[in-house]
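Chains shown are a subset, placed as in the full complex.
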Amino acid sequence: MAMRQHRAHGFDQGLRAPGMTGQDDYRQALENAERLLGQPLVLPLGDGEPPVGEDFRRLATIHTFGDSWPRSGLDDRSRALISVAIAATLGTHEPLRGQLRIALNSGVTKEEIVELFIHLSAYAGAARAFDSYQVALAVFAEAS
Amino acid sequence: MAMRQHRAHGFDQGLRAPGMTGQDDYRQALENAERLLGQPLVLPLGDGEPPVGEDFRRLATIHTFGDSWPRSGLDDRSRALISVAIAATLGTHEPLRGQLRIALNSGVTKEEIVELFIHLSAYAGAARAFDSYQVALAVFAEAS
């Protein structure tokens, strides 16, 4: 907690918390992900996946949940809306599923998510919006 | 029928049919969609989806089947080819499925759809073309 404040503060100075190693960064990023998702972010290695697969998870997790989400310059709710908009525009279904769960866990309502898709349909088109909306429907069903 | 002509005419004037409300627009758009698909466009709310989900369906349906398809400036067959090209280029599988059904129902032959994918492969690449072609194969199988 003190750590997170220190870290967030560090960010505002354009610094990482002094003396943190990659593993500390990862632990911190996983903690942030868990807080946002409302559940632990579990990324076990797959069958036949080489051990370096851990580095892929570690770096992608640090770059998102460690280096961007905890920054104090934008609130979680705004970042959640932005993250859903990015994943829905890209049409990346699995990441979109995660972002929608974070949004619902960060105080964004289902109604606001639908509004985001209405806005997405106008700017990124009905084809992309309907394609990505299938993922929203699946997440709405989980939550119901 | 008279209505559709009125509306189409209205479009050519850059007007919507006077006195139409959002619900009339939606009814009209759904009628156009049914004519193009050869079957009703049914979009029931999903499990846990909030009621505002209806607005997402209504607006996306009006913007496509209400505000663009019935315009007299381009024939249905040309719009069908364009719609398949757009959805296949975007790689939006579900919307592509619908556009392929509309195309086959609008007098575009399976052979012409394959030609479109040959053209798509040249301009948007073999990777995107093969990826989207999987959807065409599924629709060809329905129709056979």
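Each chain gets a letter, A and B, in the order it is written, and its residues are counted from 1.
Definition applied: a contact is a pair of C-beta atoms (placed from the backbone, for glycine too) under 8 Å apart; a residue touches a chain by one contact, two chains touch by 3 or more.
Values in this document were obtained by computation on a predicted structure and should not be read as measured data.
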Copy count for the complete homomeric assembly [2 present here]: 6
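Everything that follows uses one rule, which is that only the chains that are shown with their structure count from here on.
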Superposition rotation for chain A onto chain B, Cα-based, multiple of 5°: 120
Touch list for chain A against partner chain B, complex: 91, 109-111, 114-115, 117-118, 121-122, 125-131, 133-134, 137, 140-144
In the complex, chain B residues that touch chain A: 46-50, 52-53, 55-56, 59-60, 63-64, 86-87, 90-96
